[in-house]
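Sharing a structure, written as structure tokens. Questions coming.
Note that one protein chain of the assembly has been removed; the remaining protein chains are unaltered in position.
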Amino acid sequence: MTKIWSIPGGIHPPENKAQSLQLPLGEVSLPEEMIFPLNQHIGAPAEAVVREGDQVLGGQLIAKAKGPVSANIHASTSGVVVAVEERTLPHPSGLSGPCVVIRPDGEDRMVEFSPCEDYTALSHEELLEKIRAAGITGMGGAGFPSAVKLNPRGNQKIDTLIINGTECEPYITADDILMQTRPADLVSGTQLLAHLLGNPARVVIGIEDNKPTAIAAVRKAAEGTNVEVASFPTKYPSGGEKQLIQILTGKEVPAGQIPATIGIVLQNVGTTVAAWEAVRYGKPLIERITTVVGEALETQRNVVVRLGTPIRHVLAEHGFIGKKASRLIVGGPMMGYALEQDDVPVVKTTNCLLAPSKKELPPPAPAQACIRCGMCAEACPASLLPQQMYWYARSEDYERLEAHNIKDCIECGACSYVCPSSIPLVQYYRAAKGTMRQMAIEKEKSDRSRKRFEYRQERIAKAEAEKEAKRLARQKAAEEAKKKLAGQKAEGKEAAASAPQADIVAAAVARAQATQKSPEEEKARLERSVLSAKGRVEKLHEKIATAEGEMKEKLAAQLKQAELKLSEAESKLAAFDGSSTATPAAPAADDPVAAAIARAQAKMTMAPDEKLRANLDSLRERLAKAEEKLAAAQAEGSDKVDALQAGADKLKEKIAASEKELAELGPVDPVVQAPAEQDAAAAAIERAKAKAAARSSMSDEDKLRDQLQSLEGRLQKAGDKLAQAKAEGADTVDALQTGFDKLQGKQQELREQLRAINPAAPELQDPAAAEEAPAEAPAAAPDAAALAIERAKAKAAAQASMSDEEKLRDQIDSAEKRLQKARERLAKAEVEDDPNIDAFRGAVEKSEAKLEKLQGELT
Amino acid sequence: MYELLITHPFISALTALVALAVVFGGILGFAAVKFKVEGDPIVDQVDTLLPQTQCGQCGYPGCRPYAQAIANGDAINKCPPGGQSTINAIADLLDVEAPTLDEEHGEESDVKKVAYIREDECIGCTKCIQACPMDAILGAAKQMHTVIADECTGCDLCVEPCPVDCIDMIPVEKTLADWHWDNPANRTAVQHHDIIATDKQPSNDQDQDGAAA
Partner (left out) sequence: MTDFVVILISTILVNNFVLVQFLGLCPFMGVSNKLETAIGMGGATTFVLTLASICSYLVHNYILQPLGLEYLKTIAFILVIAVVVQFAKMFIEKTSPLLYRVLGVFLPLITTNCAVLGVALQNTAKAHNFTHSALYGFGAALGFSLVLILFSAMRERLAVADVPVPFKGAAIGMITAGLMSLAFMGFSGLV
């Protein structure tokens, strides 16, 4: 005899099992319409694989399991799919859900099942697949997919298989009749499951002792097998999973765990037989035995009913008298639920349809106050404290409920049953459990929300920080530029006070040397400064040519100053270039600039004190030139004579001063030269400084462009003048022609430089070399230059004829282009890790700023 | 010294008390340094209780700032999305009396809502995307936007910025997954009919016994 343990608590409600056992197992006819909810089981709803209008056969798959915990659903007869739509579900909520609706054709054709004579020949996986494909779920109540349950995790060794034939709830006899009518199938199914679980040491079918016929039948069938049949005293709820395990093995399933953790698997008898049919005959789960019972019915019996049959149809076949019924219950009176509508179908878990009369199950009495009698605690099979849980559930103290292990409540209803105050205790627990589950979900969601929000905040903060950093960088750059400017001014002043030679350009060069690392860049910088100085000289030359009267004097002074600067810058450049750099020798002696370069080259190795002397030389040379010019002017009787004379005088003065200076300070400190400058010169220095400062804040490219522009302007003017002179047959034509040519050359050179800056790193070609061109061929202006001039003129003309808006648009376009180019260059520089990357970045930013400004103007 | 103290009770009293005060002051000063508290861990705990809708109905830019404010003594009843249950939870945590929700900040709604964009009306302005604290709206400029319903907390911050008013707050339907029984305490007597397990009636028992016999 099997040792039987007992469980705590439990109740003995009237069994009411006799009514449905009077008649043999019946059948239910085909209904008009069958409904197959896609979610009849625990887990994810299945996915419909048929569509409206499809012809289906009995046993055909109509919905496929989705995910690991899910189950297939099969049509239970042949017919046409009339809809896949939302229908009311057989669920206490009365909610609707997706269902496949089939109209049977009445022929009840079945698909061909593939039987299997010897399941032991099949592998474990194949067997499981068969069970899974058949859509077998637990048929006792919850409907957990059996294939999942029969495939415990690797580390869980199953030593006991229990088949649950307890059926402890009142009224229900579906399992009883199954065991009575098909004991052999049950035993075979049990053996199959045992085989699947690796033949556990103990295989036992547990049946309550209120089913003597079933016990006898199963015992008989189990004779000679290793299947043990245990009977134990009737008590509700010994059919609960954990309770039955405790009764048959004496072990308790730990709280919050599944039986497999203690090596036990438990299956319902209905499930066992269904699994057997699935493996042996290949038959999917399409029908089940359901108890149809209650005093509101004319016939009370057990029936084999096709899944999907509407409950209304089943009841109608059993003579349901609606007036007599108090309500309609699916499941037993303890754990079942009342239906609002009777058009819901029979599903895999529908083990009983209870239609009690009003006398049989009157509505519950209203709940009264708890009198703390403690009967609920005595009845609880899970050894919980229902009364405490009731108070906490009422006050929604979920923390305490958790502490009182409400999760171990099996919702058997024993506490409610014994409550003398008719308090629907189990309902409180169900609600609390549901709320707690909901709260857990919400908690999870809110945690996720918090994370998302925090990530978002972080992202935004990062973007802000980047923006701010950029802004700061720009601000810093601007400040630095300002500082530079101020420094320049200060230095310039200092230089003006102490030494006219140490001019602004030199200072800039020195700063550039301090800040720049790349020698190429340094060189470029020097070259640029030379160029700008040259530009100034040129400009002054030109101005002198055009200036009148007193202006000339001033201009001459400026010129002198500018030339000084130029020579200084050039000498610096030359010094930098060194002897190794192939700097072409000055080709044309008459070109003062080229001469200056030559001088600078010569000066390359000179001591600084000699520089002064060199300067003096250049001054003398210039004086000579000025005197020449003066002589020429005098010969021509030009009105410029006076001016030229003044310039020459001034030069003389200057030379004298320089000589004196040199003599005084000599080689000791040639840099410190007292400024014997006139006001005009000082003013010019100031202006030059301002301009230089403005330039230094400009990007190189812009500077060049600026120069080019001014040059173009000058060129145009020069051209005009030349044309005028030619027309008047003036004798200045030659001089003008020369100036024009020079200007053209210069322009050409600038263009080249610009191009050099533009497409690649600012690797300027040697300015001296560039200068060669105009020097060598001053008369033959290059066609390209002429063309460019033409273009520029055309553009200027076009611009003049354009409206402002169009002009702006034009400018925007070109600015955009430039920006594009600058960006490209920047990208390239980034890739190549160019040391000039900062300059490029500056250029891009400037272009952007300009574009923005232009756009602002346009709008 | 001792004689002086004995003979002049006033001086002795003064000295004793001053000495005590100095010693104890020293001890407290040490403790103040030793047990210096940094930060307020209460904020985290309050923050976990808040619903994380980041809706700003409380007047703070998000749940955490409000948690901060609560820790600094602000009223705990300013969170309509959390509703009374959140207020109760915070009250429980801080051990204060749970006030009712401050209607000034909005009303508690029993149904959860999610934003829904009527997609054929959406002009793709991205305004709602910028407004969404959850990044729960997908879309790009001049492309139709859509709401990731699972991530939407129903804060309705996206409704206001929409220039074409194509965002609706629609209630979330109850599904089988989130359905649960109602608390019987909140039900009327009429609704009790679907509770089965209390069906034991004395008269009923007798009837059954009679039938069985």
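Lettered A and B in written order, each chain numbered from 1.
The criterion applied here is as follows: a contact is a pair of C-beta atoms (placed from the backbone, for glycine too) under 8 Å apart; a residue touches a chain by one contact, two chains touch by 3 or more.
If you're wondering where the values come from, they're calculated on a predicted model, not measured in any experiment.
Asker: Which of the chains on display does the removed chain touch in the whole complex?
Answerer: Taking every chain of the complex into account, the missing one touches A, B.
Asker: Which of these touches the unseen chain: A:S29, A:T213 or A:S395?
Answerer: Looking across A:S29, A:T213 or A:S395, the contact with the absent chain belongs to A:S395.
Asker: Among B:I6, B:A75, B:V111 or B:V172, which residue is in contact with the omitted chain in the full complex?
Answerer: In the full complex, the listed residue that touches the missing chain is B:I6.
Asker: List every residue of chain B that touches the chain not included in the displayed model.
Answerer: Looking at chain B, the ones touching the missing chain are residues 5-6, 9, 12-13, 16-17, 19-21, 24, 27-28, 31-32, 34-37, 40-42, 45, 93-95.
Asker: In terms of residues, what is the contact footprint of the unshown chain on chain A?
Answerer: 369-370, 391-392, 394-395, 397
FYI, only the chains that are shown with their structure count from here on.
Asker: Going by the contact rule set out above, which residues of chain A touch chain B in the complex?
Answerer: Going by the criterion above, the answer is residues 13-14, 16, 18, 39, 89, 91-93, 95, 97, 327, 329, 332-338, 359-367, 393-394, 396, 412-413, 416-419, 422-424, 426-428, 430-435, 437-438, 441-442, 445-450, 452-453, 455-457.
Asker: Write out the stretch or stretches of chain B touching chain A in their complex.
Answerer: Against chain A, chain B makes touches at 47-48, 50-54, 62-64, 85, 88, 133-136, 151, 153, 174-176, 178-185, 189, 192-201, 203-205, 207-209, 212.
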